[in-house]
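Pasting in a structure now, in structure tokens, and then I'll have a few things to ask.
Right after this comes subunit A.
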Amino acid sequence: MANVNAPMAGKLLSIDVKAGDKVKKNDPVATLEAMKMQIKVFAPADGTVAEIKAEAGANIDPSVVIMTLE
Partner candidate 1 sequence: MEVIDNMSFGWLLTIVGGTMTMCSLGVLILVVTILKKFQN
Partner candidate 2 sequence: MNEIMQVITSNDFLYNVFGGFTHFGWQAAVMLIIGGVLIYLGVAKDYEPLLLVPIGFGCILANLPLTELIHVPREGYVFNDSIRELLAASGLLPLAEGARVVNEGILDVLYNAGIANELFPCLLFIGIGAMTDFGPLLQNPRILLLGGAGQFGIFLTLILALAIGYEKLEAICIAIIGACDGPTSIFITSMFNPALLGPISVAAYSYMSLVPIIQPPVMKLCTSKKEREMIMSYEMLQPVTQRTKLLFPIVVTIVTLLIAPSGGALMGTLMFGNFLRECGAVGRLVQAAENEIASITTLFLGLTVGSTMNGDVFLTAKTLGIFALGFIAICGDTAFGVFGAKLMNLFSKVKINPLIGAAGISAFPMSARVVHKVGNEANPQSYLLMHAMGVNTGGQIGSVLTASVMIAVIGALQTMGVDLTIN
């Protein structure tokens, strides 16, 4: 069980996985825009996407959980 937090403040552009998808550590799971640069958010651990908690287009910061893995 792991939370995927936003790595830094920015705008969440898209979430690139669905609930139920299997991901490996370091797979890209979401795209973030900060300082006019698109940044991939990578999975911190192996697992299955349990729940997606943030919406594309939202402004997020490191306290926001984007999704949970299990």
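On the choice of candidates, all candidates are chains of the complex that A comes from, given by their letters.
The rule is short, and it goes like this: a residue touches a chain if its C-beta (ideal position, glycine included) is under 8 Å from a C-beta of that chain, and two chains touch if they have at least 3 such contacts; residues count from 1.
Source: prediction; values computed, not measured.
Undergrad: If you had to name the candidate from 1 or 2 that touches subunit A in this complex, which would it be?
TA: The answer is candidate 2.
Undergrad: List the residues on subunit A that touch candidate 2 in their complex, please.
TA: It comes out as residues 7-9, 26, 34-37, 39-40, 42, 44, 62.
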